[in-house]
Each structure stands twice: as structure tokens, then as C-alpha cells.
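Handing you this structure, nothing more for now.
Apart from one protein chain that is not included, each protein chain of the complex appears where it belongs.
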């Protein structure tokens, strides 16, 4: 019910929204919770397990009950806290975890069964038979108990991530936070002030407080105006600091557009990474409930929340409101209600010595021992010990005292410290480096105390930053002392709820203790207390106190569970912001990409690169036909392929040769200028890292080629060897992969093609097989390498990338004239398998130089990376699986990659495996499939028939072990 | 005889403009990587003599529009503009990188905020004044970023990633523009 008052709602701006299909009106500045309360709606949700009717319980992000689904379709967001969600025109909210409707929920039958459904019920009941665990029990239980659901449609909204930096991060903008931010900002510090709420001011927005003799909100506005005018301050509202991490890193979630009807291009949320040199934690405190019987009725709420609704939203959550507490908050609430003209049904203070104002139906040393009203509170029963009285009330405000919001101080492993006087945990000293708790977060609860402590904390931070605070007076404010008499549980008939969201009662915690789950961590997991989306913000300390009592220990001895990030739920979409679709990973395109797409080539990913798979032509029966044709280009005429994706590393320096001798297992210092050599690189553990060619361009100048996949890894490796292992060598290297567009021109007519293209014909003496040098194309300086990955007479030509697209088009056109054309990855793979050339299918990380038949390349005359380890026992010898070729005994036999190899007469079981297939293709040159693989003692078993079995595809083929080079074994075509 | 037409890395992708912010491709310029052999001091002298440029300190650049040297790493710099004189090669490994980089300019009100969505480095003028250089990450990519004015930055990213560069920066531009006011 809306009342008069000067809250933070804009009565000139009515907002229409809907809840469970019914239309309501609120005002700008309302949350979903305050607007529903203003409309007299008390029932807002159903509990997780028992489907108990529940109403809004708090006015902040700690809300356990009023969780709703907002939006529809792809934009549907479940488990939105109605206390955080601001209303906007057209907002659609729906209740959750109920069927068919919120008021008539069939699964509330669980509530009747609650005597059987206590802690550990599932663990004890659904044990047998085991086969039912995943198929029956879990799905049924999950269906019955739960929260809201996602739509299943992809979320199309925008989310952002962003980085921010500051000297001082102030978390919270109550009196402590504002004072800290102001003090630091005036001293010139670079300040970020984060406020979770949609309005700065903290509790000052929700209390009838005065500062300097005027309403506290005036002071808040004045401070904000000053902060806003300073260039060194960044004000961030709707921003929850969710985690504290190493070296002053903080995570924060900003609700950018969740309160807007049309976000446009705005992100819904931004996840901030904030690097702060210092931090003032002024996150305030959370009021805690009291576990009295049947304390979960819609209409029962925290006293501070009630005051928020009253003062900030001008809503009276009930017509006849009772108040129950163990501290002065109860009296304050009753007085505020009376001042607002709301009838106070009773003021119940558990402290016998409490001083209660006159004019109330007041009870000292009394407790609420029962409530009535299934769908909404109707009455409470108050007991003074000697007598009981039933009092009609439709709302009960409860205050069990305050828990400092110290979660962030625990994120790096520190444990909070129990304070007897405040009956609360306080942040441990130096719990997070650079973080200074202040005000209520540190257990200081008066406004004057918070203002002073905020200033103190800022001064402490400024000192650490090497800045000096300007002298300034503290504003005058109330300095009311905080006195609390611990009251955790009220005995009586009926369930007393601790964790509202996960339906954990006092009895459940006691039962856990009884069944010897005495450790707080065990109790938590057994009862699920504190494991809901509110992470026990309302229930941890209460549950702990009950456990301490049940186990006969004090609270400090019982300990606490660990607070971990995030402080409040963070949507995965915000954390993964931008990384969807095209943002998932960088895409790398060659200069020939557009031409390949124009030719209809399906592209395949090779690392981050996109390369053409094959080039289809009208009438092709499928990819195989295109592939065979392209293999034919290279074997019979000339084929062109973009090989720019291979890593190219330019290596220069007086010690370049010595360096290469150390990183390659074979020798490069002996390579002549203008020549290319195949190189094999090992890891220090003796296994092959990568291979490729390396050209000597000058006396102290080499150009290394890596495989496409390992380019980054090799670069990192070279940097490591150079910086960390051989720092005395004067050598430097830089990747030139991006600068050069490089194309393979392969086949018997490659020379003819190049002669027609280059400014001068290829000079045979300068370009023998494995020769390299400079040429020009249309006046453009280019590099030519006579190397072959196909076994044919072949070249690779490189030009600066700006000419890549033009050169590729020209090369392909010329190749087509000569009866050839472009070839893709499929053909490239066939060409290399036919020649027994390896790729990372073979050098997959577990093979040694010995295994691939290159053991003798590990030079005996020098040290190199991997040399010592490659001599280890077990890394060579007949027991090793070694590279072989395989051809089917019958021409139609299939040789799928991944299949295992067995002796012909042994059963194909795992322990009998003698090897496996790594690469396979149909060889158009031979007319049947061929494969490369690894076989124990393979090279000595050539001619032997082995059994290939692919259990996955159900293939069994007899094949003959052969040399891995299927075509032109003496290399005449390549060299000639 | 062939004829080779040059294409820039961002041809067809840029310019992109959103609410006063623009992302444009910088005019092609010679880019050379200089990696000093032992002792950068002689190289600095040679660079000064040949191109009138001081050797840039870590995270800084020297020179002006037509000839600049950008710090690129320990004892390394990128020479932008002039073709390096051959004599420099006595002191350093000299590598042509002119075609290796997508080289773009982000400018306009909010350019800092755009980059704050992509780059984990404080690029505000106080920490990153004009001429400052950072080798860092731009979302998932490696990049080199330099401030060229109060509201303008130059970004270098791998040529092959030009599309991703344009995608990532323009998405951030859209977001920043939408959040104004």
C-alpha cells in the first residue's frame, strides 16, 4: 500500500508492468518487490523444496524468497531477485517453482510430507537400486525442487567486459563509503566508487536519519554532486563488487540496461575487472532473521527491509504491522511505522531490560513463538514466558541484529573473527592486501561512527598511496549505540526456518549435529544450508549458532564456512561477454581467402586459420572427386596452394647458426647460403616438437618454417631457449608469417608456370632442389624456394602480403592454362601421405625421432634440445611403435585413421594392440586407400600382413606393412 | 608479364563510424622491425644519425608523423615511415614488416572507453600519455597500441586478424556510443 512521503520514487512517472500475467502500476524508482508490495501483493514465490508460499523478505541483493523470471523467449532470465530488479514499462515477471499457479501449487504436497523430507532424506532414501540414480531419481527430484528455467533459446542480448584502474576502490556508498570516497577524492586520489543499488547512499536512503541537521539524503546529494564534479572520480551505481582477487584485482558486475525497456545497443550487464592500489570496503551490514516457529509466512520480513520500503519507496508492507527484535532496530521500526501512520500491532523486544517508548502494544523480554496464515501472515503468537497472546497482524518486521558484509575480506582465504559484544563476525586484520574495511562492514553501526570511520579508512589508504588528506570536519549525525542480545532460535511448535531459500530449519541443523555432521562444512553440505543463490547471506550465522548450541561449542570454535567469489550471482553471459559467435576466437584469413570463397571452396579451420578444403566443380559426385582432380593437377601438371599459414620465423645474428644447431636436432651451421634444409625440432624430453624447412638467406640470416599448428609454440620455445638457456648467443628472431604471402606451385609444369610469371626465368643453377633465393615478379621483390611437400618438382614463392591476393589469382589462372589449378587441404594431405611426409598426425607429442625413422638426424657431434633425453632407455628400440606405410591386401579394403593394428592371428583386444593408424587417404595414383601408422618394430616387418581393426566404425581390414613412401621412393621427380 | 595490385589489410572493412567515433585504416607506411645485436647504444646512435630518431625507451616512442620509432620489446623497436638505411643492419636484425600489420586508427570522444572494453591496460591519458606504447592484448589478440592524441589511438594487430580486429573494436564502439548520456 502506497503512503505519503518523500522517497526515491518519481510519482510523476507511473510505470506499468505485469506479474503472472496481471498488470500492475508502480513508479519510476520502484523495484519489482516494492511495486508489488505497493499493490498489496504479498505472495511472490515458492520455496525450493517444500514449495512453501513465500513473500519478499529483504530489500536487497540478499533476497532469498522473491525470485522471479523476467522477460520471455531468448531474453527470459530466471531467478531474478525482485528486490534488485527495477521496474520498467512493459516488464513481464513470472513466479517460479510452482504448478499450475503460484497460489495453487500442486507440489506443495511436499510441505505436508516435510516430516519425512528433512536433512539427508534424499541421501538415505534413494540409495537403491544404483541404476535408478541418474535415470530416475535425479531427474524426478530435480524437477520437483528447483528454481526458474532458461528458455533454451540463445541469448541474443549484448554483454560487455571492461577494465578499470584506480588508486582507491570504494565498495559501497553509505555514510562510510561516501565519506571515504570524498576524503580520497579531495586528496587527489583516483577513485572508483561502486554501489550495488540503483541509488547511492546506502542505508541513508532507507532511514529517517539526519546529517548536519538536514535529511541525510541532502547530504548524500551534496557529496555526490561534489564527487561527480571531480575528474578523478568515477561513480558506478548498479555495480556489485563480486570478488577480491590477487594483487588488488576486483571483479564487479554492472547492471547497465537490466532496468530499461529497450536497451538498444547497450549491454545488459558489464563485467568489470578493476585493478585498485587500495580498497575501502564499506559494504555495510546485513540484518539477520530470528529462527522462530513458522517464521516464513508471506508478510514476515526484515525490519530494515520494512524501513526501506517505508522511507525509500513509500510503501507500507502491511496494514497492521508487528515488530519483533533483539536490538533497538525493533523500536526504531515501530516508531517509523507510527510516524508514517501505519498501525503497529505489537512491539516485541526479546530483551527484558529494553527501554521501549510509550504508546505501543509493547512486550519486553518476549518472543514471537508462532504465526498463522498459510498464504500470508494473519496473526502472531507472543510469549512473555508467563503468558501468551495471539495478535492479529498482516506483516511482521524482524530484527535479529546485524552481520557486517565482510564477504570480500574472505575471498583470499582469511577467516572472520567472532565478536562477543556485537554477536557478529568481523573482518580479520589484513585479510586482503590493500583492503581496509570501514563502517558497518567493520561492525560500526551508528551513522556518526560510519562517517568518522569512512574518513579514517580513506586516510589510511591515502597514506599507503603516498597522498595526504585535506583537513576537513566530520558532518554531525546520530551516534546511537548498538546493543544486541543474541537470539538465534525461539523454541516452540512448528518449523523454524534458517535458510529460507533452501528450506533448512533449526531441526535440520540439529539433526545434522545428531548424525555427527558436526563440522560446519559437513552440516552445510548435509542440510544444503547456505548453498542457494543467496549463499547463506541471511542464514549462515544463525545456522552456525544453532550448530554451536547443538554440539555444545561456542560459535568461534564452531567456525564458519568459506565465503568465495562471487558475492552475488554473476551471469555467465557477462563473464563470457563478447566471446560469442565471431568474438569466440580471432579468425585468421589468408590473402587468398576471398578467391577461395569465390571458387566455392568449403573452408576448414587449421588452428585459427581458415583454409580451403577442396574446390568443387559442377557435376562433381562429391569432395572425393574434387580431391582426386586436384591431386592429378599436381602429379600431372601444376597445382597452386596457399601455404602462408605455415609459421615463418626470421632469424638473424652472429650466432644464428649456433642457435639453430641447438634448437634443431640436425645441423644448420653447415647449410650453404641459398640452400634449404629439412629440420627436426625436439622437446627437451626427447619427443618431436615440430618439423619444417629452414633456409639460409645469408651468412647470419636464416628463415625457419614451422607447421601451421605449432607456429606459436615454436616461437615461444625459441624465445625461451634464447633468453633462458643460451643467453650468451647473439641472435634475434621475429615472426614474418604475416608479412609474406606464400604459395606452393607444385607439379611437373611448375617450372614452366614460374618461367612465364617471373621477371626472369628460373635459373636452374641457383634453384636446384632445396635451393632458395630472391626473384622479382612484376618488379616486386619475392623469395623463391625450391621445396616440395608433394614429391613433385615444386616451388614456393613468397611476396609481401599486400600482393598476395593478386599473385594467387595470377598463379591459379596460369596453372589452369597449363591443365592444373588450385588445390585444397584434402589434396595436399593425399599428396603428402603418398610421399610418406609427416604432419602433426604423426608427430603428435608421443613420438620420438627414432619412431619416425629420423633417429639418425639427432647429430652426435653437438648438443641440442632433447638430445640427452632421446637417448633414454625406452625411447628407441624394437618395442617402440614406428612409422610404417600400410596398404590393403584387397584393393577395396578400408584403412580408417584411429584404427589399431594387430598380428593377424591374435584377437583384436586392447592388450594385443601393436600400433595404430594416424593418416589415411584414397590414393588416386594407386587406386586404393593407403595409410601411415605406427607399428611395433614396424620397419623390420615390411611385407608382413597385419590386421587393422577399427572398433568404433566396425572395420576390419588385412593390410600389408610397407615403406611409408608410396610414390617415387628415390625422389627422382622431386629432384629432377 | 604479371601485374600485381596491392591490397591493404583492412580493404573493404574500414572505415567504421559510430556516434562520432571512427575506426579507419592508416595510410600504408614502411614498418621495419629493429632488434639490436649486443648493446643497443650503437644502434641508437646510428638511428639518430640516419633518421633523426632517438631510440625509444620501454613503453615510449620517438619522432613525429613521417618518421617514428615505437618501442617493441627489449632492445627492439618498430621503425615507421622511412626505409631504413642499410647501415643500420650492422647493429641490428632488420626485418621488413610493412605487410604484416593491420594498422588502424581509433579516434573520437570515448576512444579510451572503447579500448577499456578490450585492453587490460590503463590507457587513460594520465597513465598513457601521447606517444606511449603498449604491447598488450586486444581481447583475444596480441596488439601494439599507441596514443596519438587526446582522443586517438593507433592499433597494430596481425594482418590475418584484420576482420576480428574490426569486429571487436566496432562492437565496443557500438556499446560505448549506446551508453552515452
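To keep things simple, chains are lettered A and B as they appear, and every chain counts its residues starting from 1.
What we mean here is this: contacts are C-beta pairs under 8 Å (C-beta built on N, C-alpha and C of every residue); 3 or more make two chains touch, one makes a residue touch a chain.
The rule is short, and it goes like this: contacts and distances are computed from a predicted model.
S.K.: Among "Sarcosine oxidase, delta subunit family", "GTP-binding protein", "STAS domain-containing protein" or "Fumarate reductase iron-sulfur subunit", go ahead and choose the protein name stored in UniProt for the chain not displayed.
M.R.: Cross-referencing UniProt, the chain left out corresponds to "Sarcosine oxidase, delta subunit family".
S.K.: For the unseen chain, which displayed partners does it touch in the full complex?
M.R.: Touch partners of the hidden chain, whole complex considered, are A, B.
S.K.: In the whole complex, not just what's shown, which of B:14, B:134, B:155 or B:177 touches the removed chain?
M.R.: B:134
S.K.: Have a look at A:11, A:672 or A:872 and name the one touching the chain we're not showing.
M.R.: Considering all chains, including the one not shown, the answer is A:872.
S.K.: Give the residue, chosen from B:26, B:70, B:89 or B:121, that touches the chain omitted from the document.
M.R.: B:121
S.K.: Among A:863, A:879 or A:892, exactly one should touch the missing chain; which is it?
M.R.: A:863
S.K.: Just name the one of A:273, A:320 or A:415 that touches the chain not displayed here.
M.R.: Per the contact definition at the top, the residue touching the missing chain is A:273.
S.K.: Just name the one of A:572, A:725 or A:813 that touches the chain not displayed here.
M.R.: In the complete complex, the chain left out is touched by residue A:725.
S.K.: For chain A, which positions touch the chain that isn't shown here?
M.R.: For chain A, the residues touching the absent chain are 163, 245-249, 273, 275, 412, 433, 684-685, 716, 719-720, 723-725, 727-728, 863, 867-869, 872.
S.K.: Name, in rising order, the residues on chain B that touch the hidden chain in the full complex.
M.R.: The list for chain B reads 58-59, 72-74, 120-121, 134-137, 142.
The rule is simple: only the chains that are shown with their structure count from here on.
S.K.: Using mean CA coordinates as chain centres, what's the gap between chain A and chain B in Å?
M.R.: Chain centres of chain A and chain B, defined by C-alpha means, are spaced 30 Å apart.
S.K.: Contact residues on chain A for chain B in the complex?
M.R.: Its residues touching chain B are 158, 160-165, 190, 256, 263-267, 273, 275, 578-579, 582-583, 585-591, 608-609, 650, 652-654, 730, 732-741, 757, 759, 777-778, 780, 799-807, 810.
S.K.: For chain B, which residues are in contact with chain A within the complex?
M.R.: The touching residues are 1-9, 28, 33, 35-38, 75-76, 92-101, 116-117, 119-122, 124, 126-127, 139-141, 158-164, 167-168, 171-172, 174-175, 177-179.
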